[in-house]
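The complex appears here without one of its protein chains, the remainder shown in place.
Each chain gets a letter, A and B, in the order it is written, and its residues are counted from 1.
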Amino acid sequence: MDVDLQLAVERLLARYVHAIDDGRLEAWPDFFSESCVYKITTAENLREGLEAGIIFANSRDMLRDRVSALREANIYERQSYRHILGQPCILSDDGAEVRSETSFLVMRTVQDGDSVIYATGRYLDIYAISGDIAKLNERIVVCDSSRINTLLAIPL
Amino acid sequence: MDVDLQLAVERLLARYVHAIDDGRLEAWPDFFSESCVYKITTAENLREGLEAGIIFANSRDMLRDRVSALREANIYERQSYRHILGQPCILSDDGAEVRSETSFLVMRTVQDGDSVIYATGRYLDIYAISGDIAKLNERIVVCDSSRINTLLAIPL
Partner (left out) sequence: MDVDLQLAVERLLARYVHAIDDGRLEAWPDFFSESCVYKITTAENLREGLEAGIIFANSRDMLRDRVSALREANIYERQSYRHILGQPCILSDDGAEVRSETSFLVMRTVQDGDSVIYATGRYLDIYAISGDIAKLNERIVVCDSSRINTLLAIPL
C-alpha cells in the first residue's frame, strides 16, 4: 500500500474543503488540472444512467467563471458552510491516474442560528499525482438527495 | 508508531462504509473473519453492564443471513445512508490482534428530500491484520441513543 499516495490525496481533500469553507473560492479552481471535468449530479440520475448533471464544467476556466458568478450572486451571503469528509477510498492506480471515492457531508450555518445538513454524498475522483502534489482531473459529485438546489451557493 | 497498521485499519473502515452506503450489502460480511462477533448495543446498556444487544451474531454466516433478511424486507427501499467516520484510535496491538475505537455518524436521506441524523456512536473493534489486510474479529457498535430502531434497515 502506497502511504505517500494516500496522504497526497488526503492532503488535497483537506485543503480543498478548507478553501471553500474559509470563503476562499478563488483558490478552488487551482485544485483542478487545466483540462478537467467537474460535475454535480444525484445518485438517482447516476443509477438511471442520466448523463445530465446539475452543474457541468470541462475546464479550469469554466470553474473560474463559476466562482465569478457565485461572487456576484452572493454579495450579502450570511451563511457559512462546513465540509466533513470521510477517509478517501483509493479504487485504482495505474501509474498515471488514481481513482478514489470519498463520502462527504456539508452543513450550513446561519450566522446567528442553527446548523443544518445541507448535502451528503460522495466524490468520484480521478487524480493526477506529481511528486506529493495531487490535482483533480475529474470530480463527479454525487448527491444522495435528488432535491438539490440548482442555485448552489458554494462548490461541493 | 506503525504507519502501515494505522492505514490498514483506515482502509478497511473506508471500504466497509462505502460497501454499505453503495448498497453492496453482500460484500459486508467479507470484512469479517469467519469466526467473528458483531453486536449492536447502546451506550446505556454498556454502562449498566447489560450484555444483551439489539443485534448479535457470532459468525460470518450469521451476517450473511442477516443480509438476506434485509434484502427480503427492503425491496422497495427509497432511502439512502451515508456513514462518516472519525479517525480510528488504535488502543492496543499485541501482534496478533489490534483494538481500536472509531466514532461514527450515519445520515439517512429520503430520495427526494432532506437528510437527517440516523445514528451516532462508536465502533469498538478487534482486528486481525495479515500483511496490509485487516479483518474484523469483533465489532461492537455502541449507539449513543437508546432509541434504536430494532428493524435497522442497514448494517452499522
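Following the convention adopted for this analysis, contacts are C-beta pairs under 8 Å (C-beta built on N, C-alpha and C of every residue); 3 or more make two chains touch, one makes a residue touch a chain.
In this text the structure is predicted, and so the values were computed from the model without any measurement.
**Student:** Check each of B:S33, B:S59, B:Q79 or B:S103 against the chain that is not shown and name the one that touches it.
**Tutor:** B:S103
**Student:** Where the complex has a chain not shown, which of B:P29, B:G53 or B:P88 is the residue touching it?
**Tutor:** B:P88
**Student:** Applying the definition given at the start, please give the residues of subunit A touching the unseen chain.
**Tutor:** Residues in contact with the chain left out: 3-4, 7-8, 10-11, 13-15, 17-18, 21, 80, 82-85, 105, 107, 109-117, 132.
**Student:** Where does subunit B touch the missing chain, residue by residue?
**Tutor:** 1, 3, 6, 43-44, 84-90, 101, 103, 105, 117, 119-122, 144-147
Quick note on the criterion: only the chains that are shown with their structure count from here on.
**Student:** Can you check how far apart subunit A and subunit B are, centre to centre, with Cα atoms defining each centre and the answer in Å?
**Tutor:** Taking the mean C-alpha position of each chain, the two centres sit 26 Å apart.
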